[in-house]
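The other protein chains are all here in position, but one chain of the complex has been omitted.
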Amino acid sequence: MLEHLPALQVVLPLVAAPLIVLARSTRFAWLATTVVSYACLVCAALLASRVADGGAISYALGNWPPPWGIEYRVDALSAFVLVAVSLTASFVAPYAQRSIAAEIEPDRQYLMYAMYCLCLAGLLGMAITGDAFNLFVFLEISSLASYVLIALGRRRQALFAAYQYMLLGTVGATFYVIGVGLLYLVTGTLNFADLAERLRMVQDLRPVLAALAFITVGMGLKFALFPLHQWLPNAYAFAPSMATAFLAATATKVSVYVLLRYYFTVFDPAALFERLPTREIFLLLSVAAMVVASLAAVYQRDVKRLFAWSSVAQVGYITLGIGLENQAGLTGSITHLLNHGVTKGAIFLLLGGVALRAGAGAVTMETLAGLGRRMPLTALGLVVAGLSLIGLPGTAGFVTKWYLIVGALERGAWWVVAAIAASSLIAVAYVWRVVEAAYLREAPAPAAARREAPAGMLAAGLAMAGLCVYFGFFTSINVEGAHAAAALLLRGAQ
Amino acid sequence: MKDDIILRVVAKLLLPFMLLFALYVQFHADFGPGGGFQAGVIAAAAVIFYSLIFGLRAGERLAPPWIVEAMLAGGVLVYAGVGVAGLLLGGNYLDYFVLHADPAAGQHRGIFWVEIGVLLTVAGAMLKLYTMFAGRDRNEDGEEEGA
Amino acid sequence: MSALAPHFSYWVTLFLMVAGLYILIARGNLVKKLIGLAVLQSSVYLLYIAPGKLLGGTAPIVAAGFSTYSNPLPHVLILTAIVVGVATLALGLAITVRIREAYGSIEEDEILERDRAEGR
Partner (left out) sequence: MIVALCLLLPVAAAAWLALCHRRPNLREAVSLAAAAGLFACVASLSGEVLRGGRPALVLGEIFPGLPVAFVLEPLGLMFALIASGLWFVSIVYSIGYLRGNGERHQTRFFACFALAIAAAIGVAFAGNLLTLYLFYEALTLVTWPLVTHHGDDAARRGGRVYLGLLVASSMLFLLPAMAITWWLGGTLDFTPGGILGGKVSGGAAAGLVALYAFGIGKAALMPLHRWLPAAMVAPTPVSALLHAVAVVKAGVFSIVKVVVYVFGLDFEPAAFAWLPWVAGFTILAASVVALRADNLKRRLAYSTVSQLSYVVLAAALLAPLSIVGAALHIAAHAVGKITLFFAAGAVYTAARKTLVSELDGLGRRMPWTFAAFGIGALSMIGLPPAAGFVSKWFMVSGAIEAQHWMALAVIAASTLLNAGYFLPIVYRAFFRPAGGEMHGEAPWTMVAALVFTAALTVAMFFWADLPLALARSLA
């Protein structure tokens, strides 16, 4: 069965969704979701270890050999993304039980699980497929599911946030498919490896250039590349807790993966980075995101919104590596896919617990007052994840920052080093607003009783916060995987 | 509209033919344009047409909501099941060659069931969309329906 | 004209694309925005399908007497894209209906106004 792992990776959550709809039972839905999430993690881990030992795995769907059939292709990069996504899923799934029970009406809860499974299937499919159009289909599966997940938020703003996200997300996906169409018209193939080969032979580069622009903007919309990030803060702020945690930790990351895949393995990186101002564009946009979005985060009153803005800034860290285009920079970027996923996942999972106990849809600075006394473990977890967001040593965020700084030094981009330092400094400001509210403000009298979040939710959040520290010290998963992936991308560049 | 006798008679007369046409489009797809997508839409159109004339409730008697939802999910399962069957019979996922001793016949068998799945899902989705939107104004007074 | 005529399908595609985007951006009505989105997506269907047609080609089903067929792959792709488009549109409309129930309006500026009033 092991050779079918690439198919199982996607099919398991994809089959779980209709089963959940058929069963119409919340309990079964949760059970199926959890089992599938863990199964996906096992698949991803097995795939990653096989890729690490024996190189890329190719799987021909329907036994039609590529480039005619659809190929699932797992290499170091996609294995890393698969692990990152399914790792998050395995924490979110057990968490979902209490969280969904508290936030969604009983007769709709199974739909929430089904959508979550679809979203998971779509994201995993995006990471694993080797076919440009198949990627679009998975992109839309995950996007449609995520629009529904967001729209199920408790407050009415969730509806409008979902609508806006849907509009911009669909434009992004449409742009992507336009880009793929142009590439198909020029080369007559949709398989990534085949595309790369045939693009080398193309004489007239104008449609290829147009395709590059469409794919960049389209994916940029999906992963909230500054200044295409307008949809993100509201979408994350108003979605149900588990949806925010899951999407914040995974959705944007997989879209960045798509861009990396195109930039380094489909298009000719030598031409892309030498003949076009790609490097400058990505450095500038990333730095702008890191600074401007962080500043915006400082001024938010709604805590979920605050961290949503911080996500925009952190996407800047991830795209910085594209602009640096060297081993250290790309390692930093790719490892941040996982590091930031774990960090933001922990924060939103814990905030979900806070929202549940506060009984309100919104978590504002006032809600957090006295959290250190009322929910000491939750507050501690938030602090730990916040430190990782800042990038203090001993946390996952530091690992990223270190590689990015070294990468910037190698590139001779001193101003980028300064920007990374400045951005972390602003991160201190917004994280410390939360810490001060939690520890130095007295709780309002009626809410002063000590009451932690339900055990399942708390455990998931704390476990993820623990991972922030684990990945800060024991880097065999996040750094070695990212290192191999970066080496793979740069090998494609030669 | 169910008070109009002409509509009622025509609807009842047309309905079987529409469903039959759907089946034709479905099964003749090996030799001409057609397939599960088109057939599904035609079949769903028949039911929608019926409920346009006789009212939503009558339509729901014809295709109860739970059946519609089951069709939606079941179709996907049939599709995925074909893929898994390929796996179990020793091929890759969605491998039709192994579904029959003769690979060509295997392809036939595989695509047949896949198209059945598509038919079910598309028809289910169309019906679901229709009832979802048409069912809206019945409970205008604040009560909400699943989206 | 000579540059236009042989590529007229591209011009139509381009027109639809830009028109769709324009509607999407310029209109404040949520339903009209969705229409713009649908137009934009239609332009993609055309982008894929039009070049797949061979003059004199027939439907790609093997039969005696035909030797030129249109390229079937774009059709398959676009069938999928259409399904995706329908799903998106349906979801968009469903959300719009619920927005109308929650806000009493489907005009973007009015909704934002009401959110702002609540935020204060």
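For clarity, chains are labelled A, B and C in written order, and residue numbers in each chain start from 1.
To be clear about the criterion, a contact is a pair of C-beta atoms (placed from the backbone, for glycine too) under 8 Å apart; a residue touches a chain by one contact, two chains touch by 3 or more.
Please read all numbers here as calculations on a predicted model, not as lab measurements.
Chemist: As a test of the contact rule: which chains in view would the missing one touch?
Modeler: Contacts of the omitted chain with visible chains: A.
Chemist: Taking the full complex into account, find the residue in A:Tyr236, A:Trp402 or A:Tyr430 that is in contact with the omitted chain.
Modeler: The missing chain is touched by A:Trp402.
Chemist: Which of these touches the unseen chain: A:Ala17, A:Ala237 or A:Leu387?
Modeler: A:Leu387
Chemist: I need the residue numbers on chain A that touch the omitted chain, in ascending order.
Modeler: Per the touch rule, chain A residues meeting the hidden chain are 387, 390, 392-394, 399, 401-403, 405-406, 409-410, 417-418, 421-422, 424-425, 428, 432, 436, 439-440, 472-475, 479.
As a working rule, only the chains that are shown with their structure count from here on.
Chemist: Any chance you could check whether A-B or B-C wins on number of contacting C-beta pairs?
Modeler: Top pair by contacting C-beta pairs is A-B.
Chemist: Please compute the C-alpha centroid of chain A, do the same for chain C, then give the distance between them in whole Å.
Modeler: 27
Chemist: Just give me the whole-number Å value for how far the CA centre of chain A lies from that of chain B.
Modeler: Using C-alpha averages as centres, the distance is 35 Å.
Chemist: Show the residues in chain B shared as contacts by 2 or more other chains, in ascending order.
Modeler: 147
Chemist: Residues touching two or more other chains, restricted to chain C: which are they?
Modeler: 87, 91, 95, 98
Chemist: Show which residues of chain B lie in contact with chain C when the two form their complex.
Modeler: By the definition above, chain B touches chain C via 31-33, 37, 122, 125, 129, 132-133, 136, 142, 144, 147.
Chemist: In the complex formed with chain B, which residues of chain A make contact?
Modeler: Those in contact with chain B are residues 4, 7-8, 11, 14-15, 17-19, 21-22, 24, 59-63, 107-108, 111, 148, 151.
Chemist: If you look only at chain B, which of its residues touch chain A in the complex?
Modeler: Going through chain B, the ones touching chain A are 69-70, 72-77, 80, 83-84, 86-87, 91-98, 146-147.
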